[in-house]
Structures are given as C-alpha cells and as structure tokens.
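One structure is given here, and the rest of the page talks about it.
Note that this complex is displayed minus one protein chain, with the remaining chains in position.
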Amino acid sequence: MLKVDDINVYYGSIHAIKGVSFEVEQGEIVTLIGANGAGKSTILKTVSGLLHPQTGSIHFAGQNIVNVPPHKIVSQGLAQCPEGRRIFLQMTVEENLEMGAYIRLRHEIRGAIADVYERFPRLKERRRQQAGTLSGGEQQMLAMGRALMSKPTLLMLDEPSMGLAPILVTQIFEIIKELNQAGTTILLVEQNAQMALSVAHRGYVLETGRIILTAPAADLLNNDKVRKAYLGG
Amino acid sequence: MKKILKLKKDTRKNLITYGMIILAFLIVRFLSASGNISSAFRGQLVPICVYIVMAVSLNLTVGILGELSLGHAGFMSLGAFTGVIAAIILQGSVSNPLRLAIAMVLGAVIAGIAGLVVGVPALRLRGDYLAIVTLAFGEIIKNIINTLYVGIGENGFRISMVNAESLNLGERGTVIMNGPMGAVGIPKLATFASGFILIMVTLFIVLNLQNSRSGRAIMAVRDNRIAAESVGISVTRYKLMAFIISATLAGAAGALYALNFSTVVARKFDFNTSILILVFVVLGGMGNIRGSIIAATVLTVLPELLRAFNNYRMLLYAVILILVMLVSNNEQLKNMTKKFKGFFKIKRPSDLKGGTARE
Amino acid sequence: MGFLSYLISGISLGSIYAIIALGYTMVYGIAKMLNFAHGDVIMVGAYMSFMATAYIGWSPLASVVLAMAVCTLLGIIIERLAYKPLRNATSLAVLITAIGVSYFLQNIALLIWSSNPKSFTSIISLDSLRLFDGQLIISSVTLVTIAACIVIVYGLTMIVRYSKIGKAMRAVSEDKEAAQLMGIDVNQTISVTFAIGSGLAAVAGVLLCSAYPLLMPTVGAMPGIKAFTAAVFGGIGSIPGAMLGGILLGVIEILGKAYISTELSDAIVFSVLIIVLLVRPTGLLGKKISEKV
Partner (left out) sequence: MKKHRIFCIALTLVMSLAVLAGCGTSTQQSTAIKIGGIGPLTGGAATYGTSVANAAKLAVEEINALGGLQFELNFQDDEHDAEKSVNAYNTLKDWGMQVLCGTVTTTPGIAVSAEAYNDRIFTLTPSASSPKVVEGKDNIFQLCFTDPNQGIASAQYIADAVLGTKIAVIYNNADAYSTGIYEKFASEANDKNFAIVSVTTFTDDTATDFSVQLSEARNADADLVFLPIYYQPASLILTQADAMGYTPKFFGVDGMDGILTMENFNTDLAEGVMLLTPFAPDASDEKTVAFVQKYQERFGEIPNQFAADGYDVVYAIYEASKKAGIKGDMSAADICEKLIKVFTSSDFSVDGLTGENMTWSTSGEVSKAPKGMVIENGVYVGMQ
C-alpha cells in the first residue's frame, strides 16, 4: 500500500534520512521505533509531503507521491496525526473536527463527526469548548479523531502516547487496535517501543537516519539488541 | 601565509573585511588624485560612508541582536542636528577636523542617550511590536525636530518651540535650527577620509563586540532567549548594550551626514530612510557585516547609475530590488550554488579539524 | 458641541484607518508578513474608481465594483509573483520585497497617471445631516464611511467564524503545517486572504478619497503606515482589534489636534501608541504570545 524506496532527506546541509526503504501492506499496523532524533518524524513528514526527499521514491496505492503537495496527499486517503497533537487551540472541538474533513463534502461531514463522537464520547461532551481548554488525553483523542475525519485508508500516528498518563496510553493503544480491526491501515511512530510492538504486526528499527533492523513485531520484542536499546533491558 | 591560515576563522574573516575597506579607500584615493573619478561618484563618497556605518550599526540590532528596528533614522537625525549645533557653536574656536570630531562624538552621545531612553521600555517588547515602537520613535523625533527652533546669539544658546523670532538672538545671532526649514548654513566639514575613519571605528567596535564574550551572549539571546536566560545571561543588559551601541554609531553617522550638506531637514530622516537602511542590512545578509558594507555601497550608487533611464529610474530600482530578493532566496538556486561551491571547496586546516565540536 | 463634532471627524478618519488596517491584519494573521504595499493598493483602487467615473462616466457604485475587482486581481498577482516564491524565506526578506512592490506601484502610477494631482469626485452625493439646529453637521461621506466600516467588520467576522474558507484561514494562521495535514491548501488560502485584503483596500481607497478628495500616486503611503500602526495598536492579527485600533487612532489624532497642538499631532498619536504597547505588549486586543522553548 505504501512503498518508500531509498529516500534521502536533508535539513539544509544536515543529512537527516539516509537511504531509508520500507513498506506497509494493507490492513497492517507497522511501527517505526528508534531513539529521539533518529528521524522517525522526519520520515512521516516526508511521506505527508511536508518535506521533500532529495532522491528516492514514495508510492502510495501505486502512485508516486513525491512532490505532490501535502493537501493533495490527504485527499488520496493518507492522513497523519502529527507529533505533539498540533490541534487548533483557538478553535472549538467541533471546528477542529471539521478541519479534519476539509477535503470532504458538506453532507459527509455530519456523518463523519457522528462516527468520531461515537468512538470518543468525551469529545461530544466538549464539542463547543475551545480545544485549548482540553486535557492532554482529550487533546490526543481530538487529534486522532480529527485525522480520522478524512476517512483515511492509511493513518500515520506520530508519538500518540507522548506526555500521557500510563492509563491513557493503554486506552489510546486500545483505540489503535480497534481502528485497525475496523479496516484502517496504520503506520505508527513511537518512542514507547514496548507498547508499539505489542500492537504492531511488523516493526522497523531506526538509528541516526538509517533502518538497521526489520522483523515481525514479536521477534523484535525478543531481540536482545532491541531489548537493550529500546525496551529498558 | 601559514600563520594567517592558523588564525581563527572569525579573525581571518574580519581581517579580510578591514582589508577590503582599506583597499577600497586607497583605490578611490588613488583614482581621485589622478583625476579618474566622476564628480557624481566623488559627491557620493561621504554619503556612502555614512550609509555603510548606518547599515553596519543597524545590523547590530537586526542581524546580531535579532530585533527588528524601523526607526534607525531617528538616531541618525538626533546625531545630525546635535552635530550641526556643535559645529556651528564651535565655529572659529577650533580647527576643522577637531570640530568635526567633536560634532560626531556629541552626536553619538546624544543618540546613545536616546538609545537608552527608547531601549529600556522598547526592548521589553518583541518582534513586530518592538518594530512599531521604533517606528513611532522615529516619527516622534521627526515631528518634534520640525517644531524646534535653536539659535545662538547675545543671550547665549536658546531653544524655542514657537518660532525663530522668539529666540531673541539679537542682531548678530545665528539661527541654527529653524523649525521645518531645518538647519541651514552648515559648514561642510565632512571629508571622505573622516568617513573612512568612522567606518574603521565602527567596524572595530562591531566586529570586536561580535567576537567577544558579550557578543556571543547577545547572539545567544537572539537564538534562544529562554535558554540564554536559564544559563544566567542577563537578557536585558545585553540587548540594551547592543541597542545603545547601534544608536550611538548611527548618531555619529548622522553628524557626518549633516556636515556634508549645507542644509539638512528633519523630514530627511523619516520612515523611508529607516527602511532604506534596513534594505541594506537584509540584502547584505543578517549578521553579515561585510555584506552590509557592500549592499550599502551598491544600493546607494545604483539609483545614480540608473539616471540614464530617466523616468523609469525608480521603477527599475523597484524591479531590481524585488528580483534580487527573489533570486537570493530561491531554493533551487541556493542548492545549485551549494553544489557549485562544494566542487571547488578548498580544504582549510580549520575545516579539517572536525568542525565546531570543541571550542 | 465642538467636542462632539471633533469626535465624529475622528471616528470617520478612524474608520478609514480601520478598513485599511483590516487588510494588514488579515494578511499578517495568515501569512505572518507585513505587506507594506497595502497602502499602494489603496491608491490603485482610488485611481480605478476615478477613471471609471470621470472618464467613462460610470455610476459611483459600478466604479467601486470595478475598483474592487481590479484590486483583488492585483492582490492575487502580487502575491503570486512577489510573495509566493518567498514562502520559506525569512519574514524580513518578504518585508523588503513588499517595500519593493510598494515602490513599484507608486512609480508605475506616476508613469500612468502622471504626478499631477486629481480631484476625486465623492461617490456619495447625499445631503449632509444637520443636527441641533445646524450646529452639528455630519457629512454623508462620514456616515457612509462609518457604516461601511461596521458592515465590513461584521461581514469579515462572520466569514472568518463560519465559512469554510474562514475556518481554513484560522487554521492556517494558527498552525500552517497541521493545516496542510488536514488537506487545506495553504497557498490557496493565503491567496484568498490577499484577494480579500486587496478588495478591502479598494473600498478604503474610494472612501479615503471621497472624504479627502485628492488623488496622487503617493496618496496611500501615509494612511498605509498609520493603518499599520492602528493594526498593531489593536493587536495585530485580530479583526476587532484592527477596528478598535483604527478608530482610536483617528480619534486621538483629531482630538490631539483640537485640544493639544496641531503641530505635534503625530507625536501625540505615536506617544499614545508607545504607552499602550508598554502596558499591553501585544496591543489592545492582541493574544498573548506563547513562547516556545
């Protein structure tokens, strides 16, 4: 479904991503794990079209999406829930959701909002509230709900557990599983490798801009090197 | 040769800048002595020096300190009128070069004091809000100077805000500043040599500051205020220091400017002049002193070179300005030059040592 | 009675500043750039209306529509050619380009319409309003200007609050990158903002020259700077702020002239501005700047 082939990305003169290739198949949860600064978010931004690779290709649903502007990539069914949530703090909860469905037609939006409220009842309670007044967990729900509004076939989540209490983290990962079961393919970027690998089918390990290891998630969980580096023993 | 290569990269860069100015001065001097220089260019020598100093000093605020100022001409104005007053009062009592020096120093001092007065409240603000306060300051200065009458006569030095007659200067008094008519009958004390010296002094101050402990603190403030604060850098102190030095140099430049023309009016130092100097800084590169010098020179000369185009002159100037901005910020072009440069890059010892890791 | 009539003059002048300031503030809010060429778009709008009425003999209303159409188009063209290529450049680079555009517009106007001033025929030809036995006279231009300002502010607020493009503008102004991830075309949104701001500039130009009927290539420069000041005064980026800032600036200017000094009126206006900014560093209705560490 998504095929990234040998991309190189630069920030000015810094070579951030060095020849990375990976694939996500329909119906999978794939996770990219790695330390802070390994280049995980950079990869997602590149896939979304916010950054452009110097070389290499990215194919989504068979089409090359390198140099396609980000808003067009969204309409092809690829959504990203960015790192740090990045919800619109000055807008209401419902307006945030409407923004998520910016590419959809007016009559589709109602139904999509209803679906999101069904999955996240808390958001319905706070629909008229300014997003800036929500708690961290609620904000994460809103960010995910917003990303779902475009009805993506592939959802990319960037650090969904960041800054959340452990109980909320579990909740978020439950939701990720549910979404996947409902048919959404997911590309998950996480620092919390334990959690990520526990829900994912496959995983890639990233180190300073390179993929150093790839295997089914269960294998990675048992891999010594991975355990030492990312799973705290 | 080896010794020069061993010097720190910054020092080497600064030496090139000084060398460039000295070389330019000598060349112009030589051409001038051999009569190979046009009146038009000779007439512009002092203004060019003034604008170089203005650009370098503004670069201290905008490029190095990282705060946008839209009122730099206000400090120039204060320096200009202070300098004129000093030069006229001292008429006949000291030699001309000394008179010019005193005028410039006094202009610098007054502008520096104004820098303090404006800086203390204004530097609490940030970004565009600071910019608008400096703009407002420039307009206030212009407006007040327009209503100021200053003279010297039987009763000594007098100031009024009503009109020239209310100064009561007596028969042999001189009106120095005559409200909107500005200062008239200014002795032409400015010379290219004095402009050159002022540039060298400015460079000495700004380059040394840039490479000193204080300079690094100022740049730390620019790059990350909170981080700088957290390691114990007094943000206000360093900001104010840079701002005052910038104002002081602008004051000296203003005095030199005024003493090059027989008349000067407050209107000259308006928003448009502030913007003009800002254009020099941005085109030359933020924080790039050498760039400011070159941009100030070229953009001062450019409108004169376009005189052949008559009515289309200023239109052409506008088009050139826009195109230069577009070209110098073009991503593809930037990448191209990078590759080009990489191809020809000469490996210097400092580059081989492994970069900036240890200092 | 004197005070009242000064106050009305001030509100009228301020309403014009406010309409111009709205253009500044919208563009700033979304593109984060100071569009210093805005004042010169006003001038173009005024000339368009002038040509349509004086040379072709169109009705005033039709001339305003023409002016708005031309200015909207001009705004889009300027944005495409001069600002869009600088989307990733520093804000100062864009500022300088805007100044280049301002010079360009002024000098092209000089070549097209010559430096000789033209007298603008007011587009409003109603009778003045006489109150208190003729002691207080309010000209129809004043009334129309104030009404136009209120309608425009109301209309813009509604657009920004409820329309799809308005919401997109808010999203872009808050977080460009996140907006892109929502499928919002940021470039298009910025273009639309420029178009609206420039269309407003045309209205401002016509009203400015109706109230003060002198048309020259430099006519927009000073009101442009004053309106920019007004936008900052009210809190740049805020629509009600631009209106409040504009009107206050006009009122302070007129009252300062009337009761303190006509000679120092500019100094008074700018001093008040500085004091307000020292007390409220982001303007009267400005949002607090949240600082990123």
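For the reader, a short list of remarks on this structure follows.
Think of it as A, B and C in the order they're written, each chain with its own count starting at 1.
Criterion: a residue touches a chain if its C-beta (ideal position, glycine included) is under 8 Å from a C-beta of that chain, and two chains touch if they have at least 3 such contacts.
All figures in this text were calculated on a predicted structure; none of them were measured in a lab.
In terms of the touch definition stated at the top, the absent chain reaches B, C within the entire complex.
Note that of B:Ala220, B:Leu302 or B:Val319, the residue touching the chain absent from this view is B:Leu302. In the complete complex, the hidden chain is touched by one of B:Val105, B:Met181 or B:Ala220, namely B:Met181.
Across the interface with the omitted chain, chain B contributes residues 27-28, 31, 36-44, 47, 139, 143, 146-147, 163-165, 179-182, 184-185, 188, 261-268, 283-285, 287-288, 290-291, 294-295, 297-298, 301-305, 307, 310-311, 313-314, 324, 327-328, 334, 337, 341. Residues touching the missing chain, restricted to chain C, are 2, 5-6, 9, 13, 50, 54, 107, 110, 114-121, 128, 134, 137, 139, 141, 208, 211-214, 216-218, 221-223, 253-254, 257-258, 262-263, 265-266 (touch as defined at the top).
Just so we're on the same page, only the chains that are shown with their structure count from here on.
Interchain contacts link the chains end to end along an open line, per the touch definition above.
Compare each chain's C-alpha centroid with the centroid of every protein C-alpha atom shown, and the nearest one belongs to C. When every chain is reduced to the mean of its CA atoms, the largest separation from chain B belongs to A. Our note on geometry: chain B versus chain C, Cα centroid distance of 32 Å, whole angstroms. Mean C-alpha positions place chain A and chain C at a centre distance of 42 Å.
Centre-to-centre, using mean CA coordinates, chain A is 51 Å away from chain B.
Residues of chain C touching chain A in their complex: 164, 167-168, 170-171, 174-175, 177-187, 287.
Those residues of chain A whose C-beta lies close enough to touch chain C in the complex are 48-50, 69-71, 74-75, 79-80, 82, 86-91, 95, 98-100, 102-103, 146-147, 150. Interface of chain B with chain C (complex): residues 62, 68, 121-122, 124-129, 132-133, 135-137, 139-140, 142-144, 146-147, 224-227, 271, 275, 278-279, 282-283, 286, 311-312, 314-315, 317-319, 321-322, 325-326, 328-331.
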